[in-house]
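Every protein chain but one is kept in place in this view of the complex.
Chain nomenclature is as follows: A, B and C, assigned in order of appearance, with residue numbering initiated at 1 for each chain independently.
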Amino acid sequence: MSQHFPALIIVIPLFSALMVTVAGWFNKRLCFPISLLSLAAVLYSSIGLLMQVLSRQVVQYRLGGWPPPFGIVYEVDYLNSVVLVLVTAVALINLIATRISVVEDFPDKLGPFYTLYLLFVTGLSGIVVTGDAFNLYVLLEISSLTGYALIGMGKEHAPLASLHYVFMGTIGASFYLLGIGYLYLVTGSLNMVDIAGILPKLYGSKVVLIAFIICMTGLFIKMALFPFHSWLPNAYADSPPGVVGLIAPLTTKVMVYVMLRITLYVFKPEFSFASADINTAFVWIAAFGIVVASVLALSERRLKRFLTYVLIAEVGYMVGGLWLANRAGITGAILHIINDAAMTLCIFLAAGNILRQSRSDAFEDLKGLFRKMPFSMAAFVVAALSIIGVPPTCGFFSKWYLISGAIEAGQYVFVAALLFSSLVNVVLFFRIIEIGFFEPLDDHHHQAPEITRREAPMGMVISLVAVAVGLIVLGIFTRDIVTKIIQFAIPEGIT
Amino acid sequence: MVPVVSIKPLLAVLASMAVVPFLIYCRKPNLREAWTFAAAIIKFFIVVSMAPTILQGIPIEYQVAEVLPGVAIRFYVDTFGLLFALVSSFLWIITSVYSIGYMRGLNEHSQTRYFCYFALSLSATVGVAFSANFFTLYLFYEMLSFATYPLVAHHQDVEARSSGRRYLTYIVGGSIGLLLPAMLYIYDKTGTLEFARQGILSGHATPGAVKILLLMCIFGFAKAAVMPFHAWLPAAMVAPTPVSALLHAVAVVKVGAFSILRVITGVFGTDLLNSLHLDTMLCLIASFTIIAASLLALNQDGLKLRLAYSTIGQLSYIVLGAALLTPQGLIGGMLHIAMHAFGKITLFFCAGAIFVATGVRNISEMDGIGKRMPVTLACFFIGSLSVIGLPPCGGFISKWYLVLGTLESENLLMLFVLLSSSLLNAAYFLPIVYRGYFGPPNPSKYGDCVKEAPLWCIVPLVLTAAGSVVLFFLPQPFLKLAQMTVKHIFMGP
Amino acid sequence: MDTLISIIVSKYNYWIYICLMMIGLYAMIVKNNLVKKIIGMNILQTSIILFYVSIGAKKGATLPIITHGHNGESHAVHAVDFINPLPHVLMLTAIVVAVATLGVALALALRVYSQYQTLEEDEIYSQIEMSRKK
Partner (left out) sequence: MKRIGLIVVLLCGGLLVYGTIDFPGWGDPEAPASRHVSPYYIENSIRDTSVPNIVTAVLADYRGYDTMFETAVIFSAGIACFFLLRVFSRKSPDVRLYRHVPTSLTIRIEKGGKLPEESPDFERIDDEWTPYDLIIKTTCRLVIPFIQLFALYVIAHGHHSPGGGFQGGVILGASIILYAVSHDLRATIRRMSERVSALLATTGIIIYAGTGLLCLVLGANFLDYGALAAVLGVDPVSARSHGILIVEIGVGLAVMSTMVWIYYILSSVGRNDEGL
């Protein structure tokens, strides 16, 4: 069985999505258990895959038994095995954590919801493991479509925001498709390894250059890097809690992964990092994006909206880290994919609990929350410290690598941007913590502050606290992650 | 002189952290305070139990985890660290006694939170004292910053919250904005962060870079309140007095000064700084702070404010001791950590006791209060003598060594600075005592039937006052530790 | 000059796809009506389909169905005789994706309409502003 893990990772959630659809028509109560089981199985097999990768270099799986470049193959190496584990783990945790709120939000649409949920996970994990450029596009569209639907069911202006997301996402995906088309035009192949083998002869060609530019633009749109970020805040801020915990941590990170894959393994570093000026330009864009996002975050008065801007800033971290074009920087970028997914999951789960209990996430409605829901707020604080970058939480260590990479590359602008956003995060989060911690619950009726707000249900709290502990554990084990996995995920050429 | 591996340092750090769950879950105040007390005693004994080994010149080390390649969370107890740990853990015992009296005397709200974060900040302090490398030091330094924030903003009113905000802005701004890049730059250049006898930086950085890094470190450790990064300290005086006493006379500010000494000796190295003639720059920064703070202290009416400004000045004594880069000067600086701690905590205790007993905050309202509370004011007198640096008090010894240091480096300007600031100290402390004893009593300010503060408050301050007198006659453990440290730094093992 | 003309002539359908794509993009950016934006989106995707299909073209080749003989051993099949099948396969997928996206976009547009009673963006935004004011 174990040699089929790569296929199972995709097939299990796909099948169980169909099962959930059927169950949705006949017995809604089955939807959650099926999804739970399937995601657990997927997590198991992805961990097994990681183990295989750690033991022997690359796992290749030929779908339909056809050899590359004629058939579609899955190439699982150090880089994507760890991202794969991340994706499945986040999906599973969020599934468990948000069970109750999902039942509350979509009482009569449980079947479709979990179907879309599973299809979304299928798409993402497929994107991560596939070794075929066009297959990646198809899976990308699956995850996008399901994502649009999930986001579109949110409150207030969610449909409009989701429609804009559709437009931006489609433009991004189309650009990516076009870029792949250009590559196919000059190489005649769609298999990433094959393309990478053919390209070096063609580095001079205009087509390759344009293909690179188009692909990158498409991915930047998809990952909401600074100039293209406008769709993200609206789309995530109003989305239902069961969804945002899945989409916010994963979508942008997986897109960053795709960027890494394309720059490092399709276009080799020799091409991607050929001109120092271009690298500097990208780093400046990233730094500028970080600063702008932090400033915009300062102006927000609602918890979830402000978190979305933090998310945009984090994307800047990773893009900048990659274009530092040295080992430390790229290590930081990969490490930050992992850590940021964990942090974002934690902070959004906490925000979800707060939102569910106090019906509002405007800052002034967070008064006295520490008394009401100590555990959720404790987890919130841990996640906040991690986003600020305080040791020993994991956020500090990726920031460590990013900054030292920037110093090594002499990109002091990026250093300044990182420090600036950390300081802004301190201000932002402690503004919230101060309100939640010190402001009295309500001034007019002192006796027995209303009992409506108490700690969220057990399941939500437990998984949230587990994630919060995980942040610190990740931080402690940084060295193992780096030395055992990430350093092999970076091509040898980069020093 | 191979270090022995022992888990004691970790235990010493965890002793006060481990007590937090008990504090949270036991509802009875007595039980809660018993736990705090027990933790304090245990911690102190663990620290003391390490003393014999250290005094033989054998350091103790313990590695918790290697979190990054080449960078580990490591404890390394040497003479200097032990000195600081002894002071802080001993004073925690006394302070926990005192804060029981104080908090009950004023029946403050949310005492559980107060004791929890108190314990946390203590473990952070000891962690700083025992840290073996810059990274571990930074870790506990940050932990201390965030653990003390709820204590500073304890009163939760607008003033407390704004000063808490200011506290965070200065401390965290300094550590993230200046320390973190400095640390990463050093790591990038040298490839290590372990403290070494003569620093790790020599030969790895250009003079200009060294100078900038030095400034980043001096100001980055904003807890040391070197001007212009001092403004948080007076603001933080809104906190309950025990907090001010322990954290702003002992733990927090001393952690800042301690870190500066550590970094100057362990990262930069005295030889390197000497060779680059950076001592003058440091001396000027320190002496400016000393004089300016003393002058500012002169026209403060709030007692705690005046104490705060005097603290700022005294801290820069320690920095100055390091800045002289001479053996005697360093001994003076290290001793001053201990001596000033005893003196200043006495003064804060007295201020708190007066406040508990009479509710008076301002000096101008304390006329004749000595007739009502003789013990308190007597202790206040001793404490101020110690801070001024007059025999028979511990402060005299540290100042003595500082003066020797200035002579050793033929830096007469600094000598002048020291003496004049001592005069200024006298000028802003003795009037208080004078008013207290000989000023006409005006009960209008503090009610008629005022007597001493409750026993819980009096005993500790008597103890600390006695302590600072005792330290004059037998400064032994501290003096020996300081001398061993300096010998190790300058002569090598 | 001749080279320019030859370039223009020899690649004319690439120029066409670029024009189509730009039209779609322009519509998506500029148009005020959401349905018009959706139409622009479809034009964009169609232009890419055109691009791929024109990659597959091959002068003097026929459509990729081997007429002679089903269980065809013996006949040697020459690649030059048949156009490139791969782009067509890819574009079947792309067409389906476009249709699916269109469906979801229309569903969302219906939701938007039932919420604001209009599809003109500026009117929707003015409504949102009003609700903010209140």
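The working rule: a residue touches a chain if its C-beta (ideal position, glycine included) is under 8 Å from a C-beta of that chain, and two chains touch if they have at least 3 such contacts.
As the structure is a prediction and not an experimental result, all values here were calculated from the model.
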{"item": "Partners of the unshown chain among those that are drawn", "value": "A, C"}
{"item": "Contact with the hidden chain (one of A:Thr146, A:Ser294, A:Thr308 or A:Asn339)", "value": "A:Thr146"}
{"item": "Which residue of A:Val102, A:Ala211 or A:Leu402 touches the chain not shown here", "value": "A:Ala211"}
{"item": "Interface residues of subunit A (partner: the chain not displayed)", "value": "4, 7, 11, 14-15, 18, 21-22, 25, 61-66, 69-72, 108-109, 112-113, 115-116, 119, 122, 126, 134-135, 138-139, 141-142, 145-146, 148-150, 152-153, 159, 182, 184-190, 198, 205-207, 209-211, 213-214"}
{"item": "Residues belonging to subunit C that touch the chain removed from view", "value": "7, 10-15, 18-19, 21-22, 25-26, 29-30, 54-61, 63-67, 70-73, 76-82, 84-90, 92-93, 96-97, 99-101, 103-104, 106-108, 110-111, 114"}
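Everything that follows uses one rule, which is that only the chains that are shown with their structure count from here on.
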{"item": "Identity of the chain that, by mean CA position, is farthest from subunit B", "value": "C"}
{"item": "Centroid spacing, where centroids are CA-atom means, of subunit A and subunit B in whole angstrom", "value": "44"}
{"item": "Subunit A-subunit C separation of Cα centroids, rounded to whole Å", "value": "29"}
{"item": "Where subunit B touches two or more other chains, by residue", "value": "none"}
{"item": "Set of subunit A residues in contact with two or more other chains", "value": "none"}
{"item": "In the complex with subunit A, residue positions of subunit B that touch it", "value": "65-69, 73, 135, 138-139, 142, 146, 149-150, 153, 156, 160-161, 164-165, 168-169, 172-173, 176-177, 180-181, 184-185, 187-188"}
{"item": "Subunit C residues touching subunit A - in the complex, by the definition given at the top", "value": "21, 25, 28, 34, 37, 41, 44-45, 48, 51-52, 55, 86-87, 90, 93-94, 97, 100-101, 104-105, 107-109, 111-112, 115-116, 124, 128"}
{"item": "Of all residues in subunit A, those that touch subunit C in their complex", "value": "134, 138, 141, 145, 148-149, 152, 157, 159-160, 162-163, 166-167, 170-171, 174, 177-178, 181, 184-185, 190"}
